[in-house]
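What you see is the complex with one protein chain gone and the rest in place.
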Amino acid sequence: MFERSIISQGHLIDSGIMSRILNLIIDEKADYKIIDFTIGKKQDEISYLEILLICDSAEKLNSVTEKLVLLGAWEKGAAEPLLKTADRDGAVPPDFYSTSNHRTEIYYQGDWHKVSKQRMDAMIRKTSAGFECIKLRDVRKGDLILCGSDSVRLFPPDAERQSEGFGFMTNDVSSERSDNIAVRKVAETLEEMKAQGKKAVVVAGPVVVHTGGAGALAALIREGYIQGFLGGNAIAVHDLESQFYGTSLGVDLTTGKPTHGGHFHHMRAINKINTYGSISAAIKAGEIKAGLMYEVVKSGIPYCLAGSIRDDGPLPETVMDMIEAQNRYSEIIKGTDMLLMLSTMLHSIGAGNMTPSWVKTICVDINPAVVTKLSDRGTGQAVGIVSDVGLFLRTLANQMGLVYGD
Amino acid sequence: MFERSIISQGHLIDSGIMSRILNLIIDEKADYKIIDFTIGKKQDEISYLEILLICDSAEKLNSVTEKLVLLGAWEKGAAEPLLKTADRDGAVPPDFYSTSNHRTEIYYQGDWHKVSKQRMDAMIRKTSAGFECIKLRDVRKGDLILCGSDSVRLFPPDAERQSEGFGFMTNDVSSERSDNIAVRKVAETLEEMKAQGKKAVVVAGPVVVHTGGAGALAALIREGYIQGFLGGNAIAVHDLESQFYGTSLGVDLTTGKPTHGGHFHHMRAINKINTYGSISAAIKAGEIKAGLMYEVVKSGIPYCLAGSIRDDGPLPETVMDMIEAQNRYSEIIKGTDMLLMLSTMLHSIGAGNMTPSWVKTICVDINPAVVTKLSDRGTGQAVGIVSDVGLFLRTLANQMGLVYGD
Amino acid sequence: MFERSIISQGHLIDSGIMSRILNLIIDEKADYKIIDFTIGKKQDEISYLEILLICDSAEKLNSVTEKLVLLGAWEKGAAEPLLKTADRDGAVPPDFYSTSNHRTEIYYQGDWHKVSKQRMDAMIRKTSAGFECIKLRDVRKGDLILCGSDSVRLFPPDAERQSEGFGFMTNDVSSERSDNIAVRKVAETLEEMKAQGKKAVVVAGPVVVHTGGAGALAALIREGYIQGFLGGNAIAVHDLESQFYGTSLGVDLTTGKPTHGGHFHHMRAINKINTYGSISAAIKAGEIKAGLMYEVVKSGIPYCLAGSIRDDGPLPETVMDMIEAQNRYSEIIKGTDMLLMLSTMLHSIGAGNMTPSWVKTICVDINPAVVTKLSDRGTGQAVGIVSDVGLFLRTLANQMGLVYGD
Partner (left out) sequence: MFERSIISQGHLIDSGIMSRILNLIIDEKADYKIIDFTIGKKQDEISYLEILLICDSAEKLNSVTEKLVLLGAWEKGAAEPLLKTADRDGAVPPDFYSTSNHRTEIYYQGDWHKVSKQRMDAMIRKTSAGFECIKLRDVRKGDLILCGSDSVRLFPPDAERQSEGFGFMTNDVSSERSDNIAVRKVAETLEEMKAQGKKAVVVAGPVVVHTGGAGALAALIREGYIQGFLGGNAIAVHDLESQFYGTSLGVDLTTGKPTHGGHFHHMRAINKINTYGSISAAIKAGEIKAGLMYEVVKSGIPYCLAGSIRDDGPLPETVMDMIEAQNRYSEIIKGTDMLLMLSTMLHSIGAGNMTPSWVKTICVDINPAVVTKLSDRGTGQAVGIVSDVGLFLRTLANQMGLVYGD
């Protein structure tokens, strides 16, 4: 085995830095032994940690050390810096050290030296005056450039240490991620859950219909991936409207254009159901032959449409007493292993309130603020996917090989 | 032919209402003859329009009349109202009239009567006192309900008449639309343009790479759908980073997770290119074998990477003098028939500034405010698609039958 | 008087361009006489309009003509172009013509000539080959630059003509406006309405409390500016929580920091009210002495707290039956002259549904998409103010000279 003594000093416990050091080593599939650990009892007393880092190769030892340096740890009896010469302007040896924006020191001739002109994404150049940050484009042939990180130690500010460390794209909710990966993960999870007989409940808003995702969601339900359906009056009304008239809130779902007089459609859809007395009566009468509500009713999974102050109609199925609606939601959520929230903040917060934190919770919304709000309301376990919910559901159904109408 | 005289009165020209009446008739594939038109010379003089509406069926005549009523027109010598009886609680005859929120009058016994309790999505009930709005759920068996719209006239407020009329979902930029339709239209347009030898130019931001859309865009370029490529330093850097290290800004594009130390990658990618001296030299050396920049360079289409205050590096290809960058952008845009803007506000506004208004301009962004901003900066012809750009490009490439790597 | 003949030709009615020409003249406090107007009966027949523009000064005549040119009109028997010489590099005479991105023609030697290199924000230079767009920085001493707009005509694309014309910042909802102006207008409107005995109703969400605006809103109610209050369970709970514990959803309203265990507070607040039986009983008992709900109850204005699927508790006052809640909302809205919507999409859409379109409707929200959504749901009369609602209310109260606690 290859071993190296690593030291970290400072507010290791209260800043969480000790956790992050040990976690990183485990994540990297390396090992450690704690040599010395003195804990600071109060906020103004610093802690001291010395560990033996154990790796199965010299390369691993170097790469893990490099990452520990980013957390403010350093090698005991640090090595003298590895300085290599740039052999052309604007380019450096490939193992160069790339800076963060944290205060940086280099171990050199037996002592630690502060790096000047600190900034991120720079190289470190050795000059006669000491060490300094230099931009790649300013490097000149012959410059002495720091390589590797054995001789580096960092001083992240406390806030940084507690939260993120230095890094890019570490926020959990961002519209700059590949939704494709998210789709694949959700598909795998749904397949697995079905195979294991687990329970998945969907909470969905009318945007699912407006953005053309209702068919794909209907297919998921038809194929037995979903064991409960929660929504409001609107998602059912617009699904029915689309079945009857091909529009959603008056917008033609094939052309994407508002139809003249199309805003009548949702009231006509409600009236038609009222004439039959219920959605299931209209299905029995052969009036509805496909779509989201059709599959919900046909599949026999429990569902609840919770009313709200903004509802038209409502449909006979919509529960307008909120006490009763909360009770029914709660009944359907009981024992669920996953909640899939699809573009409805209101019903998602409602469902989140009654769901234990150990339930896997996924929230798809085009607005990143929705996930922040869910978490601010206590549903901290929610994982956000910032995406158009229609494209998301269609891509998901394609990925899972499901057939659905347009 | 079936004909009917229609009257409209008011600020027909300045409110734009006359345009909307005539356009609606043409849109509905009906015809008209102008019988009388007196134009109000000043703002306080009203205009009077009488037209003969001509349709090829009685049904069409009724449906077009119904829509004209929504614009505040009415039948000359309006018909007495068609009142039908509700034959159960909470449901009405299927040809019921559904209200808007505008002031409404009913022609009854030779005169116009104002409807009370005005609100949207209601029915109109005849009582002994006159006409009133009533919610569907409050309708009782035996109520007299207004059907059809022959006896209705509306008074939209001026602002409404000028802009939208009454309707839902008439805003052009909204995240509540079906992106699927948008994808289909863009696909058809690109196919057509290629067949006709037209020119399409792409302006793209780094989010294309982060969200996993670079492969799909590369396929569009490889297959000859794109004749010019505009971007900044970042999209090229992250595309190269993904080719060299499988990450984009340090995030693993397969797992979606930040990699420890991954924030080094983009600087390493720049350094590698600097070592070769240029992207095309690195391609010639066999260092880059696929990806967006690979296809851009291989295809020989003109491209420009415009620098900015936030660039690292930059790459040797990035033009850091903005005067020169604007000139090159302008050169590439010259004669283009379409601009496809992919999630970069900065470069899109830049490109929009130099593009004539008759160029078809499409802007894909997950943030609806970007299209508003483009239009506020003078590029009013831009059509917005609110979507995750990665999913959008992948769905587009799938739709067009293109093969692309993950 | 000063007069000039102006011509416009094309799809004047269906594009709305005629409306915009006549409106512009009236807006500019000039006058017109219609000399000739031939209307195109069908979409492929163009209309012809000739008007006599009448102004009270030669300057006015020039400035109005200049603006009409932007709408695609031109002077009959257009003047030869006014060409002036640039007397230094990069600067032009102050009355230069600044281009739009629309196709542009110049009347020169008796005929119309197309301008080449069309782009926005450029100057027009006369060369031996004709007229071309040139960027300000590319102008050289001695260049012949077009001044004034007497010899210019424009061809906006149809979509442009229908909607905006060329211009910046013409979208109604944008976060790039001065909220200060909006505050002043709302203040004036409220003062006026109070003086005239008109009715204003507020619909408010819990963000009003979280962002520190509750005190200012309470002052508006106390001073008699508001005649009805609509909300949900949460705004009342958090207002009470802030009165009892100084926190809103556990966040200290003085320091902005979450308090340890503060998430208990809202449940404790509900329990305290439940112990008294109602908010007004708690006020009578001296338990609540200030705040939003205090002023609502004290003032005696009608109010309704509508429940929802996400409510905790709820408070005894919260109406959990949505049929009843809609009825109460509707009762309170009846006869109102203004609806002020404060950061609650759910309750705003609900209130909007039951409000006639002639009611002045103002919607304050930090998210511009909320106003788009309101309008997509039929409440097209809503005017949006994109702002932090807390700062908005405090600035409003300051502007109106109202005293309020922190």
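We call the chains A, B and C, going by the order they appear; numbering starts again at 1 in every chain.
Convention: a residue touches a chain if its C-beta (ideal position, glycine included) is under 8 Å from a C-beta of that chain, and two chains touch if they have at least 3 such contacts.
Everything numeric in this text was worked out from a predicted model, so none of it was measured.
Of C:Gln9, C:Ser280, C:Asn327 or C:Asn367, it is C:Asn367 that touches the chain left out of the display.
Among A:Lys60, A:His113 or A:Arg137, only A:Arg137 touches the chain that is left out of the view.
Touch with the chain omitted from the figure is made, among C:Cys133, C:Leu220, C:Met338 or C:Val386, by C:Val386. Of the candidate positions A:Pro94, A:Gly380 or A:Gly405, contact with the hidden chain is made by A:Gly380. Across C:Ile7, C:Leu253, C:Met341 or C:Met400, the residue that sits in touch with the chain not pictured is C:Leu253. The omitted chain makes contact with chain B at the following residues, 232, 249, 263, 306-312, 314, 320-323, 325-326, 329, 346-347, 349-351, 353, 367, 369, 376-378. Taking the complete complex into account, residues 13-16, 18-19, 22-23, 26, 31-34, 37, 39, 41-43, 100-103, 118-121, 137, 156-157, 159-160, 162-164, 166-171, 173-176, 323, 330, 353-358, 368-369, 372-373, 375-381 of chain A touch the chain not shown. Of the residues in chain C, those that touch the hidden partner chain are 24, 27-28, 63, 66-67, 70, 88, 90-92, 94, 96, 98, 100, 121, 136-137, 166-170, 175-183, 207, 210-212, 249-251, 253-256, 258, 260-264, 266-268, 270-272, 274-275, 312-314, 316, 366-367, 386-388, 390-392, 394-395, 398, 406.
One rule holds in what follows: only the chains that are shown with their structure count from here on.
Although chain B and chain C share one sequence, what matters here is the overlap of their interface residues, and that overlap exceeds half of the numbers used. As a whole-number value, the distance joining the C-alpha centres of chain A and chain B reads 29 Å.
The centroid of the Cα atoms in chain A and the matching centroid in chain C are 35 Å apart. Rounded to a whole number, the gap between the C-alpha centres of chain B and chain C is 20 angstrom.
Multi-chain contact residues of chain A, defined as those touching 2 or more other chains: 249, 263, 312, 314, 367.
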